[in-house]
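And now, chain A:
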Amino acid sequence: MQLLEQVQDGVRLSVSTPEENIRAAAAANDSLILEFEAFRDGRGFSLAAVLRGQGYRGRLIAAGKVLPDQARHLRRCGFDAVELSPGADPAPWRRMDQVFSAAYQAASGDDRLVWRQRHTNPDAALAARLNARWGQADAEDLLRAILDPALGRKAAAISSFGAEAAVLLHLISRVRPDLPVVFLETGQHFFQTLAYRRELTERLGLTDVRDIKPEAAALSQADPRGDLWRSAPDACCAIRKVQPLAQALAGFDTRITGRKRYQNSHRAALEPFEAADGVLTVNPLAAWSADQIETWLRDHQLPRHPLVEQGYPSIGCWPCTRAVETGEDARDGRWAGQEKTECGIHERALVPAC
Partner candidate 1 sequence: MKLLTANRLNDGRVIYLGEADHAVETIDAARPLDDAAADAALAQAQSRPAVFVNPYLIEVEGRAPSGRDRLKERIRSAGPTVGHSLDFPARNETA
Partner candidate 2 sequence: MYRYDEFDAALVRERIKEFSDQVDRRSSGALTEDEFKPLRLMNGVYLQLHAYMLRVAVPYGVMNSCQMRRLAHVARTYDKGYGHFTTRTNIQFNWPALQDLPAVLSDLAEVEMHAIQTSGNCIRNVTTDVFAGVAADEIEDPRPWCEIVRQWSTIHPEFSFLPRKFKIAIVGAPKDRAAIRTHDVGLQIVRGEDGQTAFRVFVGGGQGRLPHIAQEIAPAVRGQSLLAYLTAILRAYNLLGRRDNIHKARIKILVAAIGIDAFRDEVERQFAILRHEDLRIPDEELARIQAYFTPPPFNDLPATSPAYDAARRLNPEFARFTRSNLREHKQAGYGAVIVSLKPIGGVPGDITAAQMDVVADLAARFSFDEVRASYEQNLVLPHVRLEDVHAVWSRLREAGLATANADLATDIIACPGLDYCSLANARSIPVAQALSRQLADAALLEKLGPVRINISGCINACGHHHVGHIGVLGVDRKGEEYYQITVGGSPDEQAALGEIVGRSLPAEEVAPAIARALDRYLEIRNDGELFIDTVRRLGADPFRTAIYELTDAAA
């Protein structure tokens, strides 16, 4: 809304003018100044609302006794500008006009109506709501809250059974040991990973760990020799991880991952809750540091993936995983020497391929 420091020319009517006279003046003029007799006299707001409601497109200027605290009211009722009294400081006007990020009522030329925001972007709203409510909570409480049967969510966890997987799986075993845990059996795992997957499942008492294999037909067609990783690693991840995962998770509206901010720079802004396309992704360990992970593993005497002590802080399939040098990010051993940093299973729009 404009703040006018000069006295304006044009038709000027007091807000005590009867409504029909105001409407007549609006019909005859493409600009109108409404003079407020007292800041407590709110008739001007309704007069503007009536005019705008009837489709008046002319310029509406508020003048007279108005407070900076009424800036927002004036703008939302349809005033284009305020004629400031001489010497008035415009700063409080600007400040008070912008105090609220949204409103419960529709307004002229302002689309920040809460109803619209709630219902056109339910994913963002949901994630924001959950982050606001549970974002600072301790990981186990957060998990417990989101897995509360009363919420009616259909949840599954994804685990690589890799270097740090035990933490998330341990938390899950404490909250809901029968939670479906999806393990992508790509066919190209280190054998140590497969052994670890069996050991950890047993130790933690997880009862619904699902090995998800790539579709045999797709494999024999696209990667008959098992060397697609060399020429087209993205395509290889797609067949062995992304598509099988999409199939496995169809029907689940909530997926739980062990992703953390410190793992690489692309995850640095990770929130505990993300939502897209009706799927809620929960990252209870998002804010955990490497030290916290270590401490948890140690305090709860959880078995470690055997390759960790061989210098593999992050473990994927054997063709695309190498040990990491000092100073590198934990995931720098994944697809090293390539631009690829993520396999793609956590990207948006996980739609089953068929």
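Picked so that all candidates are chains of the complex that A comes from, given by their letters.
Worth pointing out:
The criterion applied here is as follows: contacts are C-beta pairs under 8 Å (C-beta built on N, C-alpha and C of every residue); 3 or more make two chains touch, one makes a residue touch a chain; residues count from 1.
For clarity, every value in this text was computed on a predicted model and none was experimentally measured.
Here chain A touches, in this complex, candidate 2 (chosen among 1 or 2). Interface residues of chain A, counted against candidate 2 in their complex, comprise 19, 39-43, 45-47, 49-50, 53-54, 67, 69-70, 72-77, 92, 95-96, 99-107, 113-115, 117-119, 125, 128-129, 132.
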